[in-house]
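Here the complex is missing a single protein chain, while all its other protein chains stay put.
Order of writing sets the chain letters: A, B, C, D and E. Residues in each chain are counted from 1.
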Amino acid sequence: MFFRTNKFQYHAKPAAPDPVYAKKLQEVLGGQWGEISVMMTYLFQGWNCRAPAKYRDMILDIGTEEIAHVEMLATMIARLLETSPVEAREDAAKDSVVGAVMGGARVEDVIVGGMNPQHAIVAGMGATPTDSVGYPWTSRYTVSSGNLLADFRFNVTAESQGRLQVCRLYEMTDDPGVRDMLSFLIARDTMHQNQWLAAIKELEEDGLDQTPAPMSFPQEKELSQVAYQFWNCSEGTESRQGQWAEGPTPDGKGQFEYLADPQPLGEEVTELSQLDPRLHSTPKKPMPPMSS
Amino acid sequence: MFFRTNKFQYHAKPAAPDPVYAKKLQEVLGGQWGEISVMMTYLFQGWNCRAPAKYRDMILDIGTEEIAHVEMLATMIARLLETSPVEAREDAAKDSVVGAVMGGARVEDVIVGGMNPQHAIVAGMGATPTDSVGYPWTSRYTVSSGNLLADFRFNVTAESQGRLQVCRLYEMTDDPGVRDMLSFLIARDTMHQNQWLAAIKELEEDGLDQTPAPMSFPQEKELSQVAYQFWNCSEGTESRQGQWAEGPTPDGKGQFEYLADPQPLGEEVTELSQLDPRLHSTPKKPMPPMSS
Amino acid sequence: MFFRTNKFQYHAKPAAPDPVYAKKLQEVLGGQWGEISVMMTYLFQGWNCRAPAKYRDMILDIGTEEIAHVEMLATMIARLLETSPVEAREDAAKDSVVGAVMGGARVEDVIVGGMNPQHAIVAGMGATPTDSVGYPWTSRYTVSSGNLLADFRFNVTAESQGRLQVCRLYEMTDDPGVRDMLSFLIARDTMHQNQWLAAIKELEEDGLDQTPAPMSFPQEKELSQVAYQFWNCSEGTESRQGQWAEGPTPDGKGQFEYLADPQPLGEEVTELSQLDPRLHSTPKKPMPPMSS
Amino acid sequence: MFFRTNKFQYHAKPAAPDPVYAKKLQEVLGGQWGEISVMMTYLFQGWNCRAPAKYRDMILDIGTEEIAHVEMLATMIARLLETSPVEAREDAAKDSVVGAVMGGARVEDVIVGGMNPQHAIVAGMGATPTDSVGYPWTSRYTVSSGNLLADFRFNVTAESQGRLQVCRLYEMTDDPGVRDMLSFLIARDTMHQNQWLAAIKELEEDGLDQTPAPMSFPQEKELSQVAYQFWNCSEGTESRQGQWAEGPTPDGKGQFEYLADPQPLGEEVTELSQLDPRLHSTPKKPMPPMSS
Amino acid sequence: MFFRTNKFQYHAKPAAPDPVYAKKLQEVLGGQWGEISVMMTYLFQGWNCRAPAKYRDMILDIGTEEIAHVEMLATMIARLLETSPVEAREDAAKDSVVGAVMGGARVEDVIVGGMNPQHAIVAGMGATPTDSVGYPWTSRYTVSSGNLLADFRFNVTAESQGRLQVCRLYEMTDDPGVRDMLSFLIARDTMHQNQWLAAIKELEEDGLDQTPAPMSFPQEKELSQVAYQFWNCSEGTESRQGQWAEGPTPDGKGQFEYLADPQPLGEEVTELSQLDPRLHSTPKKPMPPMSS
Partner (left out) sequence: MFFRTNKFQYHAKPAAPDPVYAKKLQEVLGGQWGEISVMMTYLFQGWNCRAPAKYRDMILDIGTEEIAHVEMLATMIARLLETSPVEAREDAAKDSVVGAVMGGARVEDVIVGGMNPQHAIVAGMGATPTDSVGYPWTSRYTVSSGNLLADFRFNVTAESQGRLQVCRLYEMTDDPGVRDMLSFLIARDTMHQNQWLAAIKELEEDGLDQTPAPMSFPQEKELSQVAYQFWNCSEGTESRQGQWAEGPTPDGKGQFEYLADPQPLGEEVTELSQLDPRLHSTPKKPMPPMSS
């Protein structure tokens, strides 16, 4: 069960409204790699966890923290929106220089064109659980597979993509209040990248999994002949120049082999079988009329 | 530009039709972590790549290989579907034992209930670019961020989740032809997990990025105070028992610190501002009537 | 079966084209609370209705009327789009003042930035069944549950959210033709809010349902101990100041009780069970190797 | 900021696994009217709230409680899934009676046909944030409009549809553990229906809004002529028999008027204008060839 | 504006309930090629039409007819669902033979496994605007481009895919009532295929468009060198055997040319440019540290 304090985890106050920036900031709230995605991913991974208790508790700690990040971003966006498109239109109409050049209403369009119109029409200048193009958050952004190595790799990814996006957004504003909050989120993403990398090491040292994940599948059942081959499927061999093309493999179990001119191992593509004519698909040759 | 040979990369022939298994196998064709996802992810990462040529070429090699995996799975599914729900219904009606127990049409329902009905109605017993519940593939499953460390972490994840799902599907069938093809895919996922892990090492050794990604963001701008703190936001301290709670951090730049009883750093949650009444949101107190 | 007259239910003619406003107006055509949503909701509620005939007929009357609203909005939008982005670009290039300040092509961007680009590229300046950010209408916006009290409450909501959005859009334009049409839609939403509230009363007076819906579920089967308790799950007790915290409940069956410091009633969260290793999930402890 | 206790709000333990029921139960976890929908709706309404503090606090209390409901349902589903499709297949193969009648593998299909295949393949027998057909949860299920009357009406709806679905699910199982948890959820939905109805009354008594919402829009601007008319748009006049067809309107501001044979008020549908030929739409008559 | 009669366009009554078939039938109600798709496509094409009046009127005639098809299918599905999963479970429990073989509750699973669970839980045994896997109808299934030749080609497709699906569904049932209704829909699809083919001829004879659509784009601006070439991009030359490989082209303007061994016309793929480092993408070589 959950409880909520009445303080933000960190400050969430802009120096001034900026509805166009609010639209962009939505990406890290409701986008593919936004805070809702990590909140929901971690909570579900924790609730579904069948591994030792320390993992479950750790996952739920961070999942619970992420709710606070969602809260901060939602509040920041609501504050960035504390201005009105109706007022903007009126101001523009009054301003003769702008009016002369652009024709009144068009200045509103600059703002509203840059704004997400749903911020005004749908949400009354509040945050929405959507991304920077207004696409709704979907749970297909989350992962909880039951295999923690596979999932922790996802979590490292999410904290990397998330930190990248927040860094980009940091560069796109000068508002000190916004930058202050983003500097907090960037630091937490630094922590969380480290945390999930440490958790991967812990899993491996606990003998619970290793590369190639999942280790519980007997490796002798896979087609070992192709398990460490690099297939050069496109013209040019620049791809031979990396450590993925020769030398020991990271799992410590093989040597990379570079196939410069790979050949198919499968059979000639042959025709599929004819089906029951009552499927009304195209047959191989004209059919006699069907009786009713 | 691309060309297509007329051989499969590996065999793709089941011993017998199994339309219910065909539905399940769709997951690794058109699901979140299916072959279409890695094909599209790698191709877009390659086309958008602004890093040294060896990376671009390597990414496109594997992206091109994945088209062949999509081809094999689509063909395998089409062959697993080489039977007809209409015939199944007729057979069941003729079979008196089954008829007595289950009532004819119901046996069809067993099969069709387990089948994806769109395999028959929409696709004429062909593969579809959807997952095992019939949800369509969407490009929100892909990532191409311009930052290769963040993206390669995604790629390791995709190969881990993908290998996990194929291993599970391997256990869910006894068909030797299906298992043969899956043993090939599992081995390629072994290769690709290793390949992306090697590529991450290469990136780091080339000095192009490192943890915390992106390294190009000046770390002194993040709120260093919270950059290595573990916040214990849920009851219990089992989470203290892992290497994510103390000791050096994986990025080699800090020490984990465990906050057993973390306190909010932000301000008291205060009220948001009143907005222009023409937004018709709920005000703080009753308003005088608006004039027209 | 349906027939179509060749008159609009009300006027649908703007004074002048305004492609940026056309984008915004899409919200009440194809958005979550737009006219397509109520049209489809009411028609399906009517077609699925198993209640007395007066309800079915009433629901279908209004469902049929809503088709006319969709028609008016689609036409209005097509007329607001009777201008061309190609011409706009040329005009801008000719206008030296604008050209000097903004650089020709950029003025087009103001307009096209504010426009939905699909209006030009996809729809040839016609209306689309999408919302103001271009997100397609989806039938998950509709409800037809078989329980009319639950559904009529949805209908009141839809007419409230819809009227709110139309009022906001009214404030965002000065075009008298647009405002005229919106004044009609706002009035119909007034009617429909009243109509569904009256229908809820009728249902209750007919003895067909009541709060808590559905009344057909024997209330003694619910956990009566918690049926009228307010749980104060967040810090602060401002929430005690409303009539939801004490006094008789609206269903006339209880008294509100305020739990200032609520405690969980459930068991300690314990570990989930270990699963079949062939699921390849993370186990509780290292497993012996699996045999093939 | 949020914290998590280590107890469930109420018990969440089934008597026995039942993976087919687990699929159905997903509806009230990740469906349109499931617990994720109310959790996210209430949290965003609270974070965006600009009304008096008692409303904000009340909304966040219930939003925080709903996280606990999501937690209970996720756990219940994970426990209902504590069985394996691989084992089921093996058991069936061993059972000669079943084998004789249905042919071994088919019994698995009965179970897996009724199961969500993603529970095994994707989630390793864990809960997923999807509904009972596997459709992912989307934030388009939520509402936070800035207008509390419109939003509270949505909330009453959500608690009604939700209670209805839980009651239906209660009838579809005999498992005492599942029924125990559902009896708790049904009771909380009773509370929450009452709570939102009380909140609507409070809003009206505080003078903050009333029917027709939003009351801040000057009603003289709407087309009063049609504001209380019932338009009988479908054949038959059974719809005249309800209190929505005559008598005072619920807002206390008018009288219903029944139009048995309503006539369009709008103009004849006339042709839309011709557009710039460079849009390459179909013109009204053949065009001379365009010069390059 | 629209009106509704109280008669179905044709009969819509099954001989008996069949909830599993109801699930399948949803495909032609709310699927990609179902009746909602053609209804919405034709109505929007009509409302957006800027071509001569006869086209607009014809399109709206058929769009209006399609509403009646939606009505018939919704009603048919509601009637196929006139049975209860709760009763089915009880019946199964009473039936000892079934009970002995399959274990009581499992028979329900056969039915409910084949059923769409949302028919019971969400819709109370009513039709839903979704397809046969429960995926919601989306307006991305519709087209209204402003170019009637392009759109009529879509319409022919829709009537072909639709007729194909209805024919398949006809084969999957023996219910005479269902087959009667389907024989009506199949006949109407025969009409509508013919109607749109005739409309394409009319458009061409009226000089309003022709192949290649849109004819208003000056053909001398396209790269004429490749306008009639067949590129053989996959191994094997079976593709040379059709009339698409040599002889006059259907537009009467050229001759097909078969390139057995096509070569790229574009430049060598070269590297993309380096971007502003503040995008934090992977650079071409290690960067000096950024100053804050």
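The rule is short, and it goes like this: a contact is a pair of C-beta atoms (placed from the backbone, for glycine too) under 8 Å apart; a residue touches a chain by one contact, two chains touch by 3 or more.
Every value quoted in this text rests on a predicted model; they were computed, and no experiment measured them.
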| item | value |
| --- | --- |
| Neighbouring shown chains of the undisplayed chain, as defined at the top | A, B, C, D, E |
| Of B:Gln32, B:Ser145 or B:Thr249, the residue in touch with the unshown chain | B:Ser145 |
| Missing-partner contacts on subunit C, residue numbers | 1-6, 48-53, 55-56, 85-86, 89, 100-102, 105-106, 109-110, 112-114, 116-118, 120-122, 124, 133-136, 145-149, 203, 206-209, 214, 216-218, 220-221 |
| In subunit D, positions touching the absent partner | 164, 167-168, 171, 278-280 |
| Subunit B, residues in touch with the chain not shown (by the definition above) | 1-5, 7-9, 30, 36, 40, 43-44, 47-48, 60, 64-65, 67-68, 70-71, 74-75, 78, 122-130, 136-140, 142, 144-147 |
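We adopt the following convention: only the chains that are shown with their structure count from here on.
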| item | value |
| --- | --- |
| Chain copies touching (subunit D, subunit E) - same or different residues, decided at half shared | different |
| Most distant chain from subunit B by Cα centroid | C |
| Pair from B-C, C-D or C-E with over half of its contact pairs in common with A-B | C-D |
| Turning angle required so that subunit C lies on subunit E, C-alpha fit (0 to 180°, nearest 5) | 180 |
| Inter-centroid spacing, subunit C versus subunit A (mean Cα positions, whole Å) | 26 |
| Distance between chain centroids, defined by C-alpha means - subunit A, subunit E (Å) | 30 |
| Residues within subunit E bordering two or more other chains | 1-5, 48, 101-102, 110, 113-114, 122, 124, 133-136, 145-147, 168, 171, 279-280 |
| Chain contact topology (line, ring, star, complete or other) | complete |
